[in-house]
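Quick one: the structure is below, questions incoming.
A single protein chain has been omitted; all remaining protein chains appear in their positions.
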Amino acid sequence: MHQQTSETFDRNAREALADVQLRGALRNLATTFGGRRKEAIATVEDWEGLRDRARAAKDETLAHLDKYLEQFVGNAEKAGAQIHWARDGAEACRIVLDLIRARGASRLVKSKSMATEEIHLNAALEAEGLAPVETDLGEWIIQLAHETPSHIVVPAIHKSKRQIAELFAEKVGIEPTDDVAVLTGAARRILRRSFAEAEVGISGVNFGVAETGTILILENEGNARLTTSLPRTHIAVMGIEKVIPKFTDLDVFLKLLPRSGTGQRLTAYQSLITGTKRRPEDEGPEELHLVLMDNGRSRMLSHPVTRQSLACIRCGACLNACPVYQQVGGHAYGSVYPGPIGAVITPQLSGLKQSAQLPYASSLCGACREVCPVKIDIPELLLHLRAEVTEGTAAGTAAQHGPVKSRPLERLAFGLYARAWSSPTLYLWGARVARLLQGAVVRKGRIGKVGGLLAKLAPPLAAWTEWRDAPPLAPRTFREQWREEQKR
Amino acid sequence: MFDAIRGHLAASAPHDAVRAAHHAAAAHGEDVSARDEKSAAVVFEGTAVERFRQALEAVAGRCFVVKDEAEAAEVLRQIAGQRKSQRVAVSDSPLAGRVLKLAGLPAEVLENAAVGELFDSDLGVTGAQWGVGETGTLVLESDAERHRLASLIPSAHVALLEARNVRHTLGEVLRAINERGEGGLSRAITFITGPSRTSDIELTLAIGVHGPAELYVVVIGGEGNG
Partner (left out) sequence: MRVSLFITCLIDQLWPSVGSSAVEVLRRAGCEVVFDERQTCCGQPAFNTGYRAEARRLARRFIEIFEEGGADYVVSPSGSCTAMAHHFHELFADDEAWRRRAEALAARTYEFGGFLVNVLKVEDVGASFKGRVTWHDACHGLRDLGLREEPRRLIRGVRGAEFVELANADSCCGFGGTFSVKYPEISVAILDNKIDAIEKAGVRAVVSGDASCLMQIGGRLTRNNSSVKTMHLAELLASRE
């Protein structure tokens, strides 16, 4: 398999489409999580109202992010947390590495965190000879397999239990089994040793409450609780957009996030952590380090369309609902953030040039917007980014820079189209010529697979007719029929 | 970083104004989000405790509603007996201490267990400061007891909860905690809803990954069920 990056989305997708096992797993995901989500949202009184309230809380925070961050940081420090600012991923990795080094620590456990995936923290630590242990079952599986997550919530969804059993047999020496409980039990047994001796625990953050300086981490397995309770030092990496204004806002987000993500009323555990322990005999770490990371986020504040990307609470519902994700899975996107939300945040985080395909990897069906618990208008964002790709402008704003990808033929085609379609005469004559020419390809009232020279001259026609017939132009257009009717 | 944030927010201001103007003008029902996902009006006819019991059992937890601490001790004795518990780790909750004493378990009881001992315990007993009816959730606050490890590391967890602390909704509990004001917020608050679980392998539910595989909640001072 070739190196899967965002730049090779088309190739990645074709490979994924040929992977029968993957497509079975993706069908299972769409049906199971889709169904559970529907059942779960039926258990709250006013789902639409909750979505509006959540979005309003996010909009308020983002519109005054400086103020809420200051408040959050002030309260977290007062409670004993130490704050570190990271402008980008490299800086965040360096901060974490320095903290570990300064403590002479080598035994590290990690709980699931998209922020640390985003900055490839594990790779950065491993390059320095450290071996952080992922403790979420799905993350541990992909760490053992040297792979990357293919879903925001269930990172190993692309793997079958047979593949996982073989992996465990090879890497940790258990008897192959198709019993999920046995596989899970093996992970529990093995990872307990890592927990018992861990010196530093690294986690992400789901929400940071400005009013109290509290961080909240959701999970189901208990590994995040262990990661944030047992080691002497807890390092939490959080994007600057994770802040919400009030402690009681958590009520809204805790209703939305589990229901949207896994279809649960609430995940098994939430840890709300405010600073460090207050008495020496208390449980928990002695130090809490919060690494607040920008890494491309503040740039998204500069336009209301892009700003809404920062409202994302990483529930994964848009992945489960997306017809494209359902066919190609997460790895095709070549980014730790796949699916519809990945297609809009990856280009903004890592540069549109490397991921210019992603905004086009969507049929714009809007299923993502419909399920998004914070009402992010992902199709609007996709269109905004498409305009940036072709024009370097968006939403009708004045040109700031040139196109990100110059596609001369496509540009020519759309230029001709805009010109011809602006003139009824050109439009009419163009259609007449096409009607004359189509005789060469119309058979039995349809255009079948087009090959040869014509396929080379008109790649879109070839792409269409490879699998679908195309309809012929009608002998008389509607406007011709209308004109005749008017004459009568 | 604050400069970057403020700079980008300032750049957004004219775009925000256009958007606001459009929304003000577009009062013709052009709402792009289809509002057709139905959620029911949720009315629960019973008590918060009954609601708690149903919600907890729906997520594979076990719930016992008892009259008093003596009955709670009996339930604890049964659980420990069935599980043939050898080593029981207990938090420093006075309630847990009293019930454990009443139960007189034929097992080693560890107060202030060291981490290593916790990994060798097969039952953890703690209190809980709140219960949430709508989700079957326990809320444990670190200012009230040292709860974190006894409720997490042993393979089974028994939580003792006073019926008067069970509320219908999470919102009520969050507000009650918040209303205490500064200093009223524990360093660690843990919400627990059922036993530890995962669906990471083919979305197949497996109970008991890193936390307890069994969760028993004994609600004391409720109607009692024997």
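Read from first to last, the chains carry the letters A and B; within each, the first residue is number 1.
Basically, a residue touches a chain if its C-beta (ideal position, glycine included) is under 8 Å from a C-beta of that chain, and two chains touch if they have at least 3 such contacts.
Owing to the predicted nature of the structure, the values given are computational and were not obtained by experimental measurement.
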Item to check | Those residues of chain B which, in the complete complex, touch the missing chain | outcome: 15, 18, 21-22, 25-26, 28, 30-32, 34-36
Item to check | Touch list for chain A against the chain that is not drawn | outcome: 10, 13-14, 17, 323-324, 326-328, 359-367, 369-370, 383, 385-391, 393-398, 410-411, 414-415, 417-418, 421-422, 424, 427, 431, 446, 448, 459-460, 463-464, 466-474, 476-483
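Quick note on the criterion: only the chains that are shown with their structure count from here on.
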Next on the checklist: Report the inter-centroid distance (CA atoms only) between chain A and chain B in whole Å.
Outcome noted: 28
Item to check | Residue ranges of chain A in contact with chain B within the complex | outcome: 25, 28-29, 32-33, 41-48, 63-66, 69-70, 79, 85, 87, 135-138, 141, 154-157, 159-161, 164, 180-181, 183-185, 187-188, 191-192, 195-196, 212, 214, 220-223, 225-226, 229-230, 240, 246-248, 250-251, 254-255, 262, 264-278, 281-284, 292, 294, 298-305, 307, 369-370, 375, 377, 380, 395, 397
Checklist outcome for this item: As the complex stands, chain B meets chain A at residues 1-2, 4-6, 8-9, 11-12, 15-16, 19, 32-35, 37-42, 55, 59, 115-116, 119, 134-135, 137, 142, 146-149, 152-153, 169-171, 174-175, 177-178, 185-204, 206, 208-212
